[in-house]
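The structure under discussion appears below in the form of structure tokens.
Note that this complex is displayed minus one protein chain, with the remaining chains in position.
By letter and in written order, the chains are A and B; residue numbering begins at 1 in each of them.
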Amino acid sequence: MTTKSITEMPSVGYGATLWRIIKSFGLLRESWVGMIGAFLVLFWVFIAVFAPLIAQFDPNAAIQPFAKPGTVGASGGTFWLGTDHMGRDILSRIVWGSRTVLFYAPIATVSAYTVGILMGLMAGYRGGLVDDILSRISDIILSFPVLVLYIIVIATIGASGFNIVIAITFASSPGIMRIVRGLVLDLRNRDYVAAAQTRGESDWRIMLFEILPNARGPLIVDACLRLGYVIITIGVLGFLGLGLPPPDPDWGGMVNETRQMAMVFPHMTMFPCIAISSLILGFNLLADGLREISLRD
Amino acid sequence: MVLLLLKRIGFMIFTMIIVSMILFMLLETGLTGDPATRVLGNFASDEQKELWRDQHGYNQMVVVRYAKWLGNFATGDLGTSIRYKGPVKEVLLPRLWNTAILGFWTFAIMIPLSLTLGVLSGMKEGSLLDRGISVFGILTTSVPEFASAVFFSALFVFGLKWLPGTSSMASGFEFKQLILPAMVLVVYDFGYVARMTRASMAEVMTSQYIRSAVLKGLPYRQVIIRHALRNALIAPFTVIMLQINWLLSGVIVVEFFFAYKGFGALLLEASLNNDIALLEACAMVAVVVAVSSQTLADIGYTFLNPRIRFS
Partner (left out) sequence: MNDKQDPVLVCKDLCISYYTRAGEIPAVVDFSLTVKPGETIGIVGESGCGKSTVAMAIMQYMGANGGIKSGSIMFKGRDLTTLSEDELRSIRGSEISMIYQEPFASLNPSLKISTQLMEVPLAHENISKKEARKRSVQMLEDVKLPDPERVMESYPHQLSGGQQQRVVIAMGLLSNPSLLLLDEPTTALDVTVEAGIVNLIADISKKFGTSQIYISHNLGLILETCDRVFVMYSGEVVEEGTINSLFTWPKHPYTHGLFSCIPLPTTDKNAAPLKPIRGQLPLPFERPSGCYFGPRCDHFKKGLCDQDHFRMENVEGSAPDHRVRCLQYKELDHTKEASGETVKESLNIGKRVLNVDGMKKYYEVKDTSLTAFISGKSVRFVKANEELNFTAHESETVAIVGESGCGKSTFAKVLMGLEAGTEGEIRHNGKDISDIEVRDRSTKQIRSLQMVFQNPFDTLNPSHSIGGQISRVIRQFGIETDKKKIFDRVMTLLDTVKLPRDFYFRKPRQLSGGQKQRIGIARAFAGNPGIVICDEPVSALDVSVAAAVTELLMDIQREHKTTLLFISHDLSVVRYLSDRIVVMYLGHILERGSTEEIFAPPYHPYTEALLSAVPIADPEITKRKIVLEGNLPSAMNPPKGCPFCTRCHRKIGDICDNEMPQDQVVSDRHVIKCHIPIEELNQIKPVIRIPDKSERVHAD
């Protein structure tokens, strides 16, 4: 190595963390469960990114109602998955719907994590009154049944993409805070934290540089799982009619709109269900694979 | 110990009061939009809105209204439902009872099943049974309730034609109609509880006191039942109590899907129809049930864990 790169601060900082995350995907080779999960996730990411190229039709265009899967459209193109009761191509709706999901879910999760991590660090490290207040608040929020909480929040602030992100952040951050707090309580008794304290390091520096990097294992696993939960939430809210307003394609909404006709036209409900289940399965398997690997370390 | 109990119960009451305040602020005050506009719609005239507000006592001071409302609530007067045009109590209680029935059967099947399979797979970590249950558990928790409802309907209602598609109990109580909703709930939650139990059991099985018990020459059965289970089942017990909280969420989707006249469907209806009194009442009931079950879980854990009980 050249002198220049040696004297730069090696391996501290969050750029390095991102690189490590990418590297750890290579580790998944050790866990076939994780590999399948990663494959599923990447599959949907690919579809979401290339949606305009994959979908043959405009997802909101009413073309030919009640077409069975595989029917060829009047003006060319095939309805590979059939059309719904309003004549929209289901495949295109699913493809574009993946964009919605894979846009809002990560944002909501990241937002929840930011709030949760900050709260958890403060509660776990500082302790005392700060911990008491934050823990009480999180206990109160967590004592609501989750969906009831969502319904009430959405009922009051209305349904929109942004509001859903707010609702999810609000409902998920206490759980994350609890996990981070538990990890911090364990890690702050380590000698290297005491060493940093005896050097006079500031609290925030210790929380972010000494403690948080060592908590990343369980947090990464939890993040994958939580992405799964968030996707379920978005789907359920859509199903209950509290999700994104129509006509934008929303997997949950698609199921709700078409379930009355499921007896005669099962394809309209089945495909969105398979889509959402496979994506969630991908994240769950990925989380399991990552957990296996971190246990083996 | 007694002090601990009192603290817990005190906190429970404290939580419920805070929650009621939050609910009240959100729904009854103008914090998030004028209630009159919400109920009467945007096109009502200002006079109509004012009249409505007066009629429903919205022009008094917030604190007074809150006190009145809380007082009413405590004495059983839950207000009037706009949609059902009658006292909320009369609509709420039978629905609550229906959900209780559904919940009972769900738990009656789910708990023994998940505990048994969780313990068995934890005992034989890494075995085929263990891997199978793990995979099955991941699969079932990856399918949202509405999706599994769709799949089960397709199979049992449309395909095999064994079960009815809706559970509205139109002609009196029919057990058959309870099967699909319960099945959806059981399948979804089983995975989580089974995996928690498995994790707890596996951790206990690798502990040093189990090694001591084996090396004392005790029969394997005694090691499992007397030594392992006693410690392994503490965590799952609390988890199961917390599933009551989960159940209140889960029933919303299931009842909605199968048109089962339960509490969850009522809550949803109330929110979609802006039926404020009903929504408040449902929310409060949900919170009371949830917080009580959590407190019970806490107390139970304290009781089951000798380290805390005798210290």
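Annotations
Here is the rule we use: contacts are C-beta pairs under 8 Å (C-beta built on N, C-alpha and C of every residue); 3 or more make two chains touch, one makes a residue touch a chain.
Because the structure is predicted, anything quoted here is derived from the model rather than measured.
Every shown chain touched by the omitted chain in the complete complex is listed here: A, B. Remark: the omitted chain is touched by one listed residue; of B:N231, B:N245 or B:S293 this is B:N231. Residues 1, 3, 6-12, 190-192, 194-195, 197-202, 210, 213-214, 216 of chain A touch the missing chain (whole complex, contact as defined above). Within the complete assembly, residues 2-3, 126, 207-209, 211-220, 222, 226-227, 230-231, 305-307, 310-311 of chain B touch the chain that is not shown.
In this section, only the chains that are shown with their structure count from here on.
Contact residues on chain B toward chain A in their complex (touch as defined above): 11, 15, 18-19, 23, 26-27, 31-33, 134, 138-139, 141-147, 150-151, 153-154, 157-158, 165, 245-250, 252-253, 256-257, 267-268, 271-272, 274, 279, 282-283, 286-287, 290-291, 294.
Residue ranges on chain A touching chain B, taken from their complex, read 139-140, 143-148, 151-152, 154-157, 228, 232, 235-236, 239-242, 252, 255-256, 259, 262-263, 266, 269-270, 273-274, 276-277, 280-281, 284-285, 288.
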